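Here the complex is missing a single protein chain, while all its other protein chains stay put.
Chain IDs A and B follow the sequence of writing; residue 1 opens each chain.
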Amino acid sequence: MTYSLSGGVDETRRLILKGAALVALVGISGIRFGLTPALAAANDKYPEDAFKVKGPDDAIKALYGKTAEKSDKVKMDAPEIAENGAVVPIGVTTTLSDVTSISILVAENPNALAASYVIPAGTVPSVANRLKMAKTSNVIAIVEAGGKLYSASKEVKVTVGGCGG
Amino acid sequence: MASTIRVRATSSGETTEVQALIQHPMDSGFVKDASGNLIPPHFIQQLTFEYGGKPVFVADWGPAVSKDPYVKFSFKGGKKGDDLKISWVDNKGATDTSTAKIQ
Partner (left out) sequence: MRATIRLAATGVTLAMLLLGAARASHAADSLNPPADAKAFQKFFTDKFPKVKLEDFVNGPYSMDEGLYKQWKEKEEFPPYEFALDAGRDLFAKPFKNGKSFADCFPNKGIGIRQNYPYFDEKRGKVITLEVAINECLESNGEKPFSYTKDDMASVTAYMAFTSRGKPFDIKIPNDPRALAAYENGKKYFYTRRGQLNFSCATCHVQSPGDHIRAEVLAPALGILNAMPIYRSEWGGMGTISRRFTSCNSQVRAVPLKPQDDEYRDLEYYLSYVSNGLPISGPGARP
């Protein structure tokens, strides 16, 4: 009797925990938790809400649930003056280890978060892409490594905006 | 219809460098058309690269990624002749998938 009751409690507890985890994963605006990299990649849910936040600080919080510290181990390759705001080549690399994601934000865009890349174990922590910039702005690179956030930023001048006709 | 996905995956022995270009308008939702109406947002949200059945790279994109988006990354391993699977899904639910041979 005792055993079966205890079993029942255990079962229920496990169920509740599972449910909580599920809520955490799905419910709270796609915040990434400290899952192992492979799992994070496999279960990665599109962080819809983080892309709808205005400023870069709030976007970083919405995406990761924490703040970043500056690091000279995060390197960003971005032009001083963009040839056209519609196509700004930006690359991010890092010498940090245990990198699980890299995100790029354009501070002055209507929504700061531009792109976020999941880096599973075995993938080189380096990415290049092309982004739109509405006007001259700081571009911020965030590297998530060992559960912490590191950042670098650089101003890119935009003389021909990338959001008009 | 031709694929919207162009991929170059090149193995150097140790790592495989992947470059991809996707044909997509990536409308931001902030631009007006000729008659002054806002063009609704239409952009790729997630782009996934899989090798050996496992994701090697996942891109989560917002509307600030350029039209006909481009991305470059590298992963360790990857043999010449093996398949790399690429797929994307956009905010309207449209998808495309392609497979590229590692060169």
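The rule is short, and it goes like this: contacts are C-beta pairs under 8 Å (C-beta built on N, C-alpha and C of every residue); 3 or more make two chains touch, one makes a residue touch a chain.
These figures come from a predicted structure and were not determined experimentally.
K.L.:
Considering the full assembly, with which of the depicted chains is the omitted chain in contact?
P.N.:
Every shown chain touched by the left-out chain: A, B.
K.L.:
Among A:87, A:107 or A:121, single out the residue that touches the unshown chain.
P.N.:
A:87
K.L.:
To test your reading of the contact rule: which positions on chain B touch the chain that is missing from view?
P.N.:
2, 6, 8, 19-21, 23, 67-68, 70, 72
K.L.:
May I ask you to list the residues on chain A that touch the chain which is not drawn?
P.N.:
Those residues of chain A that touch the unshown chain are 79-84, 86-87, 89, 128, 130, 159-160.
Here is the rule we go by: only the chains that are shown with their structure count from here on.
K.L.:
Quick one: report the Å distance separating chain A from chain B, using the average Cα coordinate of each chain.
P.N.:
Averaging C-alpha atoms per chain gives centres 17 Å apart.
K.L.:
If we count contacts the way the header does, which residues on chain A are in touch with chain B in the complex?
P.N.:
By the definition above, chain A touches chain B via 38, 41-42, 44, 46-48, 51, 86-88, 91, 106, 109-111, 113-120, 122-124, 126-134, 162-165.
K.L.:
Contact residues on chain B for chain A in the complex?
P.N.:
Contact set of chain B toward chain A: 15, 26, 28, 30-32, 34, 45-46, 54-67, 69-77.
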